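Data block below; observations after.
Below, a portion of the complex is reproduced, with chain positions unchanged.
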Amino acid sequence: MPYVNIKVTKEGGPDNSGPTSAQKAELIAGVTELLSQVLNKNPSTTFVVVDEVSLDDWGIGGMPVMDYRKMLTEQADEAVKQ
Amino acid sequence: MPYVNIKVTKEGGPDNSGPTSAQKAELIAGVTELLSQVLNKNPSTTFVVVDEVSLDDWGIGGMPVMDYRKMLTEQADEAVKQ
Amino acid sequence: MPYVNIKVTKEGGPDNSGPTSAQKAELIAGVTELLSQVLNKNPSTTFVVVDEVSLDDWGIGGMPVMDYRKMLTEQADEAVKQ
Amino acid sequence: MPYVNIKVTKEGGPDNSGPTSAQKAELIAGVTELLSQVLNKNPSTTFVVVDEVSLDDWGIGGMPVMDYRKMLTEQADEAVKQ
């Protein structure tokens, strides 16, 4: 009787506006299969909810994710120069 | 001091685009009343958050909910024929 | 196909250790009935998960809930004296 | 390795359509700093997800938040008249 919530940033997919319906269907199929195999859970009572979270609304390293990635890239660039 | 989160698929309502504001107000009133009656919780510190989840983002039976309903309908149609 | 999560503080019940199983069953029945009446949701695909949260772990007014209640009581006592 | 979810009503900000990106960045920075100071948590494995919730979808006191605020205002107005 599992309930699974998958939160991902809203990006990627053909126009970078987030996962496609087909990709989300793959996630739903994959995690339901996993719960069936590992814990013998019945797919017909397995719920999966996917949330796409705007990049502005996701923080890591104390800053929005886009700023964090930019910082990591700049640090890598610096390291290469030295 | 309860916190209640209600997740429903974004469908139904007058134009099938999800519950109306009036329906959501009924859910809020009903669940707050329930917590007051059963556990004597104070409505003024009862929060209710309703989330409408896109049909693409909700999985059951290892597939998106629309595919699952279609499969059940087809199975029922088959059963009737036999 | 709703999913409902109800969080309450772990208190009340016969020995103040939290809601009884019977009270939780009442919450489950009540909210499932509500979703059936208001949005015509099928009970057999309505999940309800109840979480009991330790009093230490619940904050309101910028402090743990027990401290907050004590503060309100003291303020009320002060008001009566004046 | 903390995960923080902050839910706020979708209001405020320059055109009252919700917090700005800069305000959300402040929340992300502030709560990450807090977890680092109080529990020595590493910012690079601290996730923060901000959810803006439509006013229709947030209930308190058994009604949508806008109705609740209106009720409190009316009660205050009544009290002043007496």
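So that you can tell them apart, the chains are marked A, B, C and D in the order they are listed, and the count of residues begins at 1 in each.
The rule is simple: a contact is a pair of C-beta atoms (placed from the backbone, for glycine too) under 8 Å apart; a residue touches a chain by one contact, two chains touch by 3 or more.
The shown structure was predicted, so the numbers you read here are calculated from the model rather than taken from an experiment.
Each chain in view is the same protein; 4 are placed here, and the whole complex, as held in this structure file, contains 6 copies.
FYI, only the chains that are shown with their structure count from here on.
Shared contact partners of subunit A and subunit D are B.
Listed options B-C, A-C or A-B contain a single repeat of the A-D interface, assigned here to A-B, on the basis that more than half of the contact pairs agree by residue number. In terms of C-beta pairs in contact, B-C outnumbers the other of B-C and B-D.
Between subunit B and subunit D the centroid-to-centroid distance comes to 24 Å (mean Cα coordinates, whole Å).
A separation of 20 Å divides the Cα centre of subunit B from that of subunit C. Residues of subunit A in contact with two or more other chains: 47, 49. Chain-to-chain contact here is organised irregularly, matching neither a line nor a ring nor a star, and falling short of all pairs touching. All chain pairs that touch, listed by label, are A-B, A-C, A-D, B-C, B-D. The touching residues of subunit A, counted against subunit B in their complex, run 21, 24-25, 27-29, 32-33, 36, 43-44, 46-52. Of all residues in subunit C, those touching subunit B in their complex are 1-9, 12, 19, 23, 26-27, 30-31, 34-35, 38-41, 45, 58, 60, 65. Residue ranges of subunit D in contact with subunit B, taken from their complex: 7, 53, 56-64, 67.
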